[in-house]
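Before anything else, here's the structure in question.
What you see is part of a larger complex, with each chain still in position.
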Amino acid sequence: MKQNVETFIGCDADYAAARIVLFGAPFDSTTSFRPGARFGSAAIRHESFGLETYSPYQDKDLEDISVFDCGDLELCFGSAESALADIEKTAAQIVNDNKLPLLIGGEHLVTLANVRAVLAKYPGLHIIHFDAHADLRDDYLGAKLSHACVMRRCFDLVGDGRIHQFCIRSGERSEFAFAKEHTDMHPFDFDGLEALTAQLKKDNTPVYLTVDLDCLDPSVFPGTGTPEAGGVTFPQLLTSLLLVSRTNVVGADINELAPMLDTSGASTACACKVLREMLLALY
Amino acid sequence: MKQNVETFIGCDADYAAARIVLFGAPFDSTTSFRPGARFGSAAIRHESFGLETYSPYQDKDLEDISVFDCGDLELCFGSAESALADIEKTAAQIVNDNKLPLLIGGEHLVTLANVRAVLAKYPGLHIIHFDAHADLRDDYLGAKLSHACVMRRCFDLVGDGRIHQFCIRSGERSEFAFAKEHTDMHPFDFDGLEALTAQLKKDNTPVYLTVDLDCLDPSVFPGTGTPEAGGVTFPQLLTSLLLVSRTNVVGADINELAPMLDTSGASTACACKVLREMLLALY
Amino acid sequence: MKQNVETFIGCDADYAAARIVLFGAPFDSTTSFRPGARFGSAAIRHESFGLETYSPYQDKDLEDISVFDCGDLELCFGSAESALADIEKTAAQIVNDNKLPLLIGGEHLVTLANVRAVLAKYPGLHIIHFDAHADLRDDYLGAKLSHACVMRRCFDLVGDGRIHQFCIRSGERSEFAFAKEHTDMHPFDFDGLEALTAQLKKDNTPVYLTVDLDCLDPSVFPGTGTPEAGGVTFPQLLTSLLLVSRTNVVGADINELAPMLDTSGASTACACKVLREMLLALY
C-alpha cells in the first residue's frame, strides 16, 4: 500500500523529468482586508480533481507533459521576511535545476520571493503583471513588505520600464502617478499586450508572469480578498495567457484565490482551469 | 379548506387541459464531484414565486397557457437503473397522452429516461444538447449509467449525427474525438444553431432539447456541481431557446441546478427564468 | 481620545461644508421575497474601507470633495408610512440646506420619501430610474406602500412622461402596459439614455436619480432580494451614471443591496464602488 499523495491533477512526473515545478505558498499575513488566500494553493490542488486534464482550447493534455508538484511550503505566519526567505530558497533550487518555478499563492506578496530567485538567474528579466490593483505603494501602514507594495518591491529590483501592468483598475492616485513615471501600465484590460509580447518574443527577453486572479471580474472570480468590479472575463484572460506563453517565460505564479469566500466553489474551479491552461501553454 | 398545493408559478392547469407537463426527478446518485442536483426541481418550484408569470422578452404570460405540474417523483438513491425506470414510466404516460414531457433534474443522467420515452413515440428524434461537458464517456469508473456518460447512452439509442451539442468546453480528449466521428459538436458557444434549427424546422424533425444549465457561465450560474469557466450568457441562452422552439420540440429537460451551492439564490432564480421562457416558447 | 466614528470612506467633511449628504435608511419591511436590504447601508459604509478613495475612471478622489455622512436613521419596522415620514424629514432638512441628499437603502420603497422632499423644492423634477423591475403596481397584496409599487407612487406625484426607466426586464403585463401609457420605459438596457440626458441637460431640468442595484446582472450583483438574469454590466452602469451626472441632479439614491445574500462580499464591494463613482460624478 502507498501513502496518500495529493498533487494537482495530472502533475505526477518525477522531479528529474519535470520541466515545470508547482509549489504552494500558503501565506496571507499581510492581507489588509479579507484574509484566506493562505488556503488557495491547497484548494486548487484538492479541487483539481473536478477538472479534466485535457484542454479543448489548446488541444493539449496534462497527461502528455511532465510537471512535478511538491505541495505547500510550511511558512511562518506573522513574519513576512521569514516567509519570503523560505519561498525564495525553494524557488532558487527549482531555478538552479533549470526548471520553471510555478508558484501558487497565497497573497500576492509571495511573488516577490519567486521573482528574487528567478532574477538571480535572469538579470534581464521583465515582469508581466495581471491584476486589478496597482500594488505600487511604497509602504502600507508602515510595512514595506505588504501585498499592496509587491510590485513596488519588484520595481526596486528591476527598475524602470520592465514591469508591464494590465487590467489595473484600483489604487491610490499616487500609485497611478508612479506608474506613469516608472512602469508600463495598461489600465482596465489587456490593450497593448499583443504588441508587447511580440516585442518581448523578438528580443527573446526572459519574462516572469504574475497573475493576481482578481484581474478577473468578480462575477467570474468572487473568491478573493478584495474583489474589484469591472474586470476581465475568463476568455480574455485565457487569450492573454496564450499571448504571454509565446515569450520566453522563465518563472510564473498565480495568487489571491481565497476559496472560503466563494462557497459555490466556482472561483476555485476557475483558478484550477487557469492553472491548467498556464501549465499547458508554458510547457 | 384546501390542502397545500405547490406548483411552478402559473402552472396550475388540469392535467387533461395541459399541453406541457412538468415533472421533477430529484436524483443525483451518480454525480461524481459535488452533489446537490437532487434539490434542483423542488427549489425551482419553490422559488418560482419570486418570478413574474409574464415575459417581456416574448410578451407572453404563463397565465395564458396550460401547464400541469405533478411535482417530484420519489426515486431510489443508489440505483441508477431503478431511478431511470421510474422516470421513464411517468414520461411514457405523458407522451402517450400527447403532451410534452418537460423534465426537471436532478443530475443530467435523468435525461436518458425521458429520451427513452420520447424516442419510443418519435423514432426519428434528434437531440439538441446545451452543456459545458461532452458527457460522451463510455463509462465512468466502470459505471455505464453516469451523468458523465449520458449523451453516450443517448447516442447508443439514436446513432450517428442525431445529437447536436453546443457550448461544450470540457471533456476527455477521447470524448472530443468521439464527437468528431459521431455527433454534431459545436464547442464553446451556439455557433451553428441557427442553421441547424432552420434545417430541422424545414424537415419537421421531432426534436428533444436537453439543457444542462452549466452551459451558462459560472458567473451567471455558479449553483451547479461542476462549474466550468468560459460559458454563455443568459441572453445568449434565451436567444438559443427561442431558435430551438421554432422546431418541432416533443420533449425537453433542464437539469444540474444544485441550489445549495449558490446561497445567494441567483442560480435558482436564473433556472426559474429559463424554465419560464422554455414553457412560453415551447407552448 | 475620540469616540468611534464610522463614515463612508473619505466622507468626513463638516456638515456645513458638504455639498452632498449621505444618509442611510435601513428599512425592508415591505420586501416580499428575500429580505435583508435593511443591512445594505451599514454594510456599504463598513466595507468601504476596502476601497480606494481615488477613481481611475474619473481621475478624481473622494479626498478632494466634501461629503457628509450622518449614518443610518433609526426606523420603525412594520409601518411603512411611519418609516417614510422619518426619512422624508431628514431629506427635507438636507434639501433645505441646499445640499444634495444621497440616500442609501434599504429597499426601494425608501426612494419615495426622498423624492417627496426633493420634489417639494423642485416641482419640475424628472426621475431617472435604473432597475430590473418596473415597480409600477398600484398595490401589492393590498399594500399601496410596497417596494413593488414605488415608481407608481412616484408617478402619482410627478405624472405622465417624467419618469424615465432603464434596464427593466421584469414586471406584470399590466405594468408594461401602464409604462407604455405613462412613463418613458427603456427595457433591458440603457438604450436612449444618451439622448435623454442631452435633452434634460439642455433644458436644465432638475433630475432625481434612483439606482436599484438589481439593474446589474446577478453575476455582478447577486446580493439582492430578487436577482433577475439578463442585467447590465458594471462598466455599462458606470458609463450611464456619468451620462446622468451631466444633468442637473438634485437628489439621488442607491438601494436594494442585501449584503448577507452574497457571502463573498463582492456585491457589497460593487455597491461601494458604484457609490464612490456617484459621489465623484455628482459633486
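Order as written gives the chain letters A, B and C; numbering starts at 1 within each chain.
Here is the rule we go by: contacts are C-beta pairs under 8 Å (C-beta built on N, C-alpha and C of every residue); 3 or more make two chains touch, one makes a residue touch a chain.
What you see is a predicted model, and the numbers here were worked out from it, not measured in a lab.
Enquirer: Total copies in the full assembly, please; the file places 3 of them.
Expert: Whole-complex copy count for this file comes out at 6.
Convention: only the chains that are shown with their structure count from here on.
Enquirer: If I list every residue number at the interface of subunit B and subunit C, are over half of them used by both copies, so same, or under half, so different?
Expert: Under half of the interface numbering overlaps between copies: different.
Enquirer: Between 0 and 180 degrees and rounded to the nearest 5, what angle rotates subunit A's CA atoms onto those of subunit B?
Expert: It is a rotation of 120 degrees, to the nearest 5.
Enquirer: Would you mind pulling out the distance in Å between where the CA atoms of subunit B average out and where those of subunit C do?
Expert: Comparing mean C-alpha positions, subunit C is 38 Å from subunit B.
Enquirer: Give the residues of subunit C touching no fewer than two other chains, as numbers and ranges.
Expert: In subunit C, 217, 219-220, 262-263 touch at least two other chains.
Enquirer: Which residues of subunit C touch subunit B in the complex?
Expert: Against subunit B, subunit C makes touches at 33-34, 168-173, 176, 187-188, 217-220, 222-223, 226-230, 261-263, 267.
Enquirer: Across the complex, what residues on subunit C touch subunit A?
Expert: 49-54, 56-57, 61, 217, 219-220, 234-235, 238, 262-266, 269-270, 273-274
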